[in-house]
Structures are given as structure tokens and as C-alpha cells.
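The complex is shown incomplete by one protein chain, all other protein chains being positioned as in the whole.
After this line comes chain A, so read on.
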Amino acid sequence: MSGAAAKAGPVVIDAGGFDALIAALAAEGREVLGPVKRDGAIVYDAISGQGDLPKGWVDEQSGGHYRLSREGEAYFGATLGPQGWKRVLHPPQQRLWRTEGTGENTGIIAEPLDTAKRAFIGVRACDLAAIAVQDKVLTEGLYKDPHYAARRENLFIVAVNCTRSAATCFCTSMGTGPKADKGYDIALTELEGGRFLAEAGSAAGEARLAALPSAPATDAQAREAEAGIAQAAAQQRRIDTDGLPELLKERPDHPRWSEVAQRCLNCANCTLVCPTCFCTTTDEVTALDGPETERVNRWGSCFTMDFSHVHGGAVRKGAKSRYRQWMTHKLGTWVDQFGEMGCVGCGRCISWCPVGIDITEEAAALRGSGG
């Protein structure tokens, strides 16, 4: 991602153009990742062309429910799977350093940065917003996560505007989608008949698009794309964020927290699928056959007991205080810390909660008096 905004108008590419784009990105030495269907879900993995995409599959999502089924002929009909791009940029495990030698001869070897060039294909607007949120947390403070920053630096992003939403989506309420408005190199909107309306969002994207076989988009095609995006927006649930940060912070003893704690299993699924959750726990890994040791960061979760452990025990001992911490952070204190909410409206936490706790429903309930 670099350079000025695109000047050229939208163009239309077909499946052959899509394949040419993937091939060109791969020819730059990029690892090209996109949506594939595996184990009954959409996950992001290596793709070499449109043949790898989950064409003709759509998702059905609701609280604690995710299923894929056959419907239509769209390449990007299925929306979000459980894993966001966080899994690549801020992986579940990250070695930080290792030692060589002991005592006076101890050497600390920093883990090399991952400078591999990658292209993400099919990044939805909510996930683009999530990447921007993690950029702010991990690279824009006084101290930076150099591993995240290195992966981020060499990234080419092809966004896909949603023309269909899952029932769990609420990006419209969060102001993050369903149309990508920034943070991409190229944005695609899928049209009928396996074609894509393509717009550049960076100089690199513009150059890449210009080299593809394409035709200027007609007014009818532009209208079709906008209608698809409007349809996706209309299919969503809503959350009222007006005054929500203050409300959450002012109601730490609202009875709803105790009610949700009765259902919450403290399993941490929501924090794992959340594309903005950034917390890590640091582990010491020692070799069985020698004195060497290594320090590894893994995803942490505020739903675990040891997350808040200090001398004397955990600060947040119960499910009530842990769920309250997670949700108040997402929709409230994140604003104090980073100037924006930590929720992008992707709805993953709703689908992948084993008991179907719905953050939009909880936020609405906390507005009431409870009981």
C-alpha cells in the first residue's frame, strides 16, 4: 500500500482477469492468500486463481451457528469464516527471542522479522477496519510490535465489497462497511456472471489494475455494484452505539452483566475469532535437552483466570467481570485508549460463541434498567 489515491475510474474484469491479477501478484514473489472452503468453513489459505475460491457457497450464521450451503454462482457469496487476517499478521504464536549459551556466555538472539511479501484477496470492509484497528494498537504507540509491522509493511490488499451479509453482520452500524472505503490497493465488487467491478485504492493497485485485461465499467455495472452493496447493508442487524462508551463505563454493576455471566462459558472463543483482539501472553519454552530457552508470545484472552493474575490471585475472578471487561473494552474504553471503538461489526463473536451470546443484544439490554 502506497502512494496517491487512484485517478482512473472503475473497470470490469472477468474470471480470466482475476486469474491474471493473482498470477501477477504471485510473480512479484507474493504469497497470495484468499478464501477457500475447508472443514465446513471458509478459511484463508494459499490460492492460485478463481478455481480455488468457494464458488457457489454461501454461509448461514446466527448465534452459535455457522453452516455453509450451496446457493448461486458467486465466488465471494460466503461472507466471513471464523479466522480473520489476524491469524497471519498477528499470529497465534510468535517467538520473540531465544538464548544461546548460559551464564556469562548467554546470548540473546532476537527472532528475525517476517519480511515475506503477501497479498490478501477478498478482505471484507470490516476486516480492513480491523487491520486498521490493530495497526493503531500495535504500530502507532510509543512502542511497536516489530513482527506485526514487518508483515504489514509488505502487504498488498485486494478488498471485496460485500453484496450479501450474514445475519450476524453489523458493520453498517459500526461505520466500517459493507463497502471498503480505504486501506486497500484494489477493491472488487462481484457482479452477475462471474465478473468484478474493480477500483484502485493506491498507486500500486492502479498500476496492477492497468496491466490487467479489462473494460471501463458501464453505468449499469456501477449501479449493479452499488445495488449489491446496498442489499448487503439492508440484510444486517443493528447496534446503537450512540453514547454507548459512557453508558458501559457508568454501569459496571448493571444486572445484565450477572445474567450474561450465567450463560458465558469463559471459553475465550470470542477473543480468538475477534479480528481486533490483540492481547498476548508470554510463555517461556525451555529445551528438554539443553539449557537454551525461548520466549514466545501467544494469543491471550481476558476470559481466562490467569490473564489478570497478580500476587494474591486474579483481579477478575468471575465470569461477570471478565465478560464486562471484554465488552466494555471493545465498545467503551477502547475509545479512551485509541480514539475509536475496538469493534468493527464483523459478528464473528456471535456465530462462534458456543452459547450464542450476541454483543448487539447485550449492548441493547445494558441500555435498559435490567432485571
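The rule we apply is simple: a residue touches a chain if its C-beta (ideal position, glycine included) is under 8 Å from a C-beta of that chain, and two chains touch if they have at least 3 such contacts; residues count from 1.
Here is the rule we use: contacts and distances are computed from a predicted model.
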Check your understanding: According to its UniProt record, what is the protein name of the omitted chain, chosen from "Oxidoreductase", "Ferrous iron transport protein A", "Proteasome subunit beta" or "ABC transporter ATP-binding protein"?
Key -> "Oxidoreductase"
Exercise for review: Consider the whole complex, including the chain that is not shown, and state which of A:Lys55, A:Lys117, A:Lys182 or A:Arg295 touches that chain.
Suggested key: A:Arg295
Practice item. Decide which residue listed in A:Gly40, A:Gly103 or A:Gly193 touches the omitted chain of the complex. Key: A:Gly103
Review point. Which of A:Ala27, A:Ala220 or A:Val310 touches the chain that is not shown?
Key: A:Val310
**Study point:** Contact footprint on chain A, counting only the chain that is left out
**Key:** 96-97, 99, 102-104, 106, 108, 110-111, 137-139, 141-147, 149, 249, 252-253, 278-282, 284, 286, 291, 293, 295, 297, 300, 302, 307-311, 315-318, 320-321, 325, 329, 333, 336-337
